[in-house]
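Note that one protein chain is taken out, while the other chains of the complex remain in position.
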Amino acid sequence: MNWGLVGGGKASQIGGAHRIAAQLDGHWRLAAGALDIDPEKGRAYGTELGIDESRAYGTWQDMLKSESGREDRIDLVTIATPNHTHFEIASAFLSAGFNVLCEKPLTMTVRDAEDLVRVAEKSGKICATNFGYSGYPMAIQAREMVRNGDLGDIRVVFSEFAHGFHADESDNDNPRIRWRYDPEQTGVSSITADCGVHALHMAEFITCQRITEVSAQFDHCVDGRALEDDALLALRFGNGSVGRLWTSAIAIGQVHGFGIRVFGSKGGLSWHQEFPNQLHFTPLNGPTRILERGSEALYPKARAASRIAIGHAEGMFGAFGNIYRSLHETIAGPGPATGDFPTVEDGAAMVRVIDTAARSAKQGGAWTPV
Amino acid sequence: MNWGLVGGGKASQIGGAHRIAAQLDGHWRLAAGALDIDPEKGRAYGTELGIDESRAYGTWQDMLKSESGREDRIDLVTIATPNHTHFEIASAFLSAGFNVLCEKPLTMTVRDAEDLVRVAEKSGKICATNFGYSGYPMAIQAREMVRNGDLGDIRVVFSEFAHGFHADESDNDNPRIRWRYDPEQTGVSSITADCGVHALHMAEFITCQRITEVSAQFDHCVDGRALEDDALLALRFGNGSVGRLWTSAIAIGQVHGFGIRVFGSKGGLSWHQEFPNQLHFTPLNGPTRILERGSEALYPKARAASRIAIGHAEGMFGAFGNIYRSLHETIAGPGPATGDFPTVEDGAAMVRVIDTAARSAKQGGAWTPV
Amino acid sequence: MNWGLVGGGKASQIGGAHRIAAQLDGHWRLAAGALDIDPEKGRAYGTELGIDESRAYGTWQDMLKSESGREDRIDLVTIATPNHTHFEIASAFLSAGFNVLCEKPLTMTVRDAEDLVRVAEKSGKICATNFGYSGYPMAIQAREMVRNGDLGDIRVVFSEFAHGFHADESDNDNPRIRWRYDPEQTGVSSITADCGVHALHMAEFITCQRITEVSAQFDHCVDGRALEDDALLALRFGNGSVGRLWTSAIAIGQVHGFGIRVFGSKGGLSWHQEFPNQLHFTPLNGPTRILERGSEALYPKARAASRIAIGHAEGMFGAFGNIYRSLHETIAGPGPATGDFPTVEDGAAMVRVIDTAARSAKQGGAWTPV
Partner (left out) sequence: MNWGLVGGGKASQIGGAHRIAAQLDGHWRLAAGALDIDPEKGRAYGTELGIDESRAYGTWQDMLKSESGREDRIDLVTIATPNHTHFEIASAFLSAGFNVLCEKPLTMTVRDAEDLVRVAEKSGKICATNFGYSGYPMAIQAREMVRNGDLGDIRVVFSEFAHGFHADESDNDNPRIRWRYDPEQTGVSSITADCGVHALHMAEFITCQRITEVSAQFDHCVDGRALEDDALLALRFGNGSVGRLWTSAIAIGQVHGFGIRVFGSKGGLSWHQEFPNQLHFTPLNGPTRILERGSEALYPKARAASRIAIGHAEGMFGAFGNIYRSLHETIAGPGPATGDFPTVEDGAAMVRVIDTAARSAKQGGAWTPV
């Protein structure tokens, strides 16, 4: 199928990850792109990547217009542009009848997110949000275990995403860092919206529950920051279970500290993104078991999400690729065999939770409904 | 030196740990005891343990009276009785001029804790609180690193103590579990006062800061419990740093999930009680280093707290023994060479923090000064 | 560039891994293939994968003939056929002027391996051997550390590849297992040639030394096997250092137990394939440091071998893809920027070591020069 990419230019890291992931299984061919804010650079890079000159566009508007008129128009467009442009671009492509995969955060405001949900509904097209970690086979296994009752009633979810890459005070003027703590560019939240959101989404993904209420503490530990670089959230879920979430950008020594632990009445499980091929599961009153990606004892959806034999390290490309594979399967025909991609509703739910958290934090952690 | 024990009878586990720890270095001899609420059993067990018949007492009152009149009176008494009796017994022994090591929690109420501080001050005697984990060599190393500025200014402390041993709903009527969720017997808090307190104390111990403000969420995840079995605390410390703390009794799969991570402007560290001989330290912009108990590169106090060569597993007996060694050194003469034992003020501080947390929790997590 | 594949049909796992790896960076396009021993199936699968009908061949002989005559002939052919066919196919393509990437083992006999080295030399073309693990960034970092003297003089290399997937006696008649212990199909060695060889190659790769002498113990622990399912090798390297190697197929619980530890006069390092993004390095008299893939402190070749930011899990596809990237860079122009692909000499060295080991094992472990 034909795939288009907006954003993800030469300097972007996320663009490379999308290209690898989309093309991993040979389902998607990079057929069109508007890859850079600078039209010239975007076109040049597009042809460098093998896009036909006629489809290496200078702007997403050109791309939208031209692709709309083609017989072999792209079947899916990925939007990997700066956050504040997501809403406009996604809305435009959806309205023109294209399927969309939008980078997170879906939008900058709750209003936009809700609008986009309506636009997507009206269009009848797919609008997916790229919470890529939910493509990891063992995250899928965790969800299947919850769905199948292996953990019983879920009681507590502990989720964290804490790294230390913004800990250096001398980086305050580093442009790579600075914009992240500037409300003009970033919105109401920094680290919670950037990293914490993955931990939030994973909590919803595995438990199949929405967060309904939030009490949040936002702190900035490095002087001069206008947004939080460390946060603690208490959560309530739709089924009555509770959540605890810590996210940080100043946790020196935590390389990519994203992990989740889920506890129910019949068992507990633990998964860590840095070692994604193992899932620890402990049944009530039994010893902990180390479940391995690729094992035949996993649930079918988790098995289907793997491409190589047990014991090999299958990392982020595979996880991310599963999102693209699910999209391909959904667009091509019946429902996905693997991990179910995150939807526009999932993306909008996260925008709402972040907004709620920011409001709660402003009121000293008051419990605030989502 | 002569050592006495109140409580810690045959069925008690903590009694055995105290006896091993106190006698580890040959500094303390179990010379007197009132070991059981049943006088007969207490006397019998005392003599079984080698206490002279004349000092194997039936009640702590007898012990206090008799020891007070002896030339070779005990130099230290450990109080390992049920929590609600700590205040009365500790006060009585202190007032009679005995040094005291009291099990945690120091007392059931803040008022009692503050009274006990005054009693101890007036007596001129030592009143220590048994936060035994602070005797681990690598906890001492962590504290020394903070004291010596290796971490720079402390920003965030993440501490947790979450286990899963109260997760089984069918245990609700098990007497071993039931009393822990009965406010009559346990007070204002269950898991926070029982386990969380160690994580709280360790945070104060390593950072050398007091907690000044608390926002707490208390939840009971198993139906029918009147006290919390899972809690999340946001903390503020005297030096402006913030804390995050999770404690739980229903985290199936976490055997003894007590660990702490401390992040400053120059580095971060991580320590876990189940693997106490390693401390992970990451300097800003450098790789993580695994520091080992027994290494000559540790600070002197951490080195002095070890009894065996690097690489061996030195566990709880040694940690606990360091409390007794510090007490011996302090009582025998000049200040402790090892880890500084937790004082009555430390114990009282914890009673205050738990009480504050319980009040905050009742108000939906309102920030409450300690 | 145009890429061709011989073998790797629908049922094959290795074929899928090659396709993902080759196309990961967009350097190689699957332009031609003879994918199956059954010509019909091979052609069908080829077109299913998007190969032009004219280049979806029924046999490798057809492919060789037809591609030889094309202007847009393939720039590289990967040979992923059964082991006993490697020599013939690789020789034929090399002789016709094609670059070759051959699956390991390069050949079934030392004589064939040495012939193939000569054929490759004479052809002036590249003949690479697919020891894919050497593409892992942290394996490359380990090699660079040795090259740069960070470990001083290498003294001992401990390498192991032990799994448990042939431990089930009831699998003896399982065709998936049986052929591996049949000397007719497998040659002089089973687990050593299949898995141990990766540990052997990694030892040579990281230390940049050839193995010069071998003492080997071959054992079969499951009754009825004609070849070894567990082996222990003592090794001597060209620079006088020694090696210890354990390989097994009956080590229940070891999922993919491939790891290496290298010890020199100035430091030691440890790497494990299941957690490939970390490398433990210990300088003499210093604490162990955890080096992370993606860190800017790594050597340039190791940095260049990564595609995503530090902290993400980058697994086998990336490692394997680095082999293809090196090949592309070498064929396209000047030498590789990343990890240097394993050559035909490397492949032949391994055939010799395995043959030597088998001969040593027959003589009770007598030291045998390679």
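Residue numbering begins at 1 within each chain, and the chains themselves are lettered A, B and C in the order written.
One rule holds for everything that comes next: contacts are C-beta pairs under 8 Å (C-beta built on N, C-alpha and C of every residue); 3 or more make two chains touch, one makes a residue touch a chain.
Quantities reported herein were computed from a predicted structural model and do not represent experimental measurements.
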Chains still shown that are in contact with the chain withheld from the display: A, B, C
- line: Missing-chain contact, candidates A:211, A:291, A:316 or A:344, resolves to A:291
Residue among B:111, B:312 or B:362 that touches the chain left out of view: B:312
Field: Hidden partner chain, touching residue among C:48, C:72 or C:169
entry: C:169
- request: Looking beyond the chains shown, say which of C:3, C:93, C:133 or C:158 touches the absent one.
  value: C:158
Query: Mind pulling the subunit C residues that touch the left-out chain?
result: 155-156, 158, 162, 164, 167-169, 215, 217, 219, 221-222, 230, 232, 234, 241-242, 244, 246, 248, 250-254, 261, 263-265, 267-270, 280-285, 288, 364-367
Task: Since one chain isn't shown, list which residues of subunit A touch it in the complete complex.
output: 286-292, 295, 297
Field: Residues of subunit B (touch criterion as defined above) contacting the omitted chain
entry: 13, 16-17, 19-20, 23-26, 49-50, 163, 255-256, 273-277, 292, 307-318
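Note that only the chains that are shown with their structure count from here on.
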Statement: Averaging C-alpha coordinates per chain, one finds the centres of subunit A and subunit B separated by a number of Å equal to 42
Rounded Å distance between subunit A and subunit C, as computed from the means of their C-alpha atoms: 35
Message: Residues of subunit C that contact two or more other chains, please.
response: 292
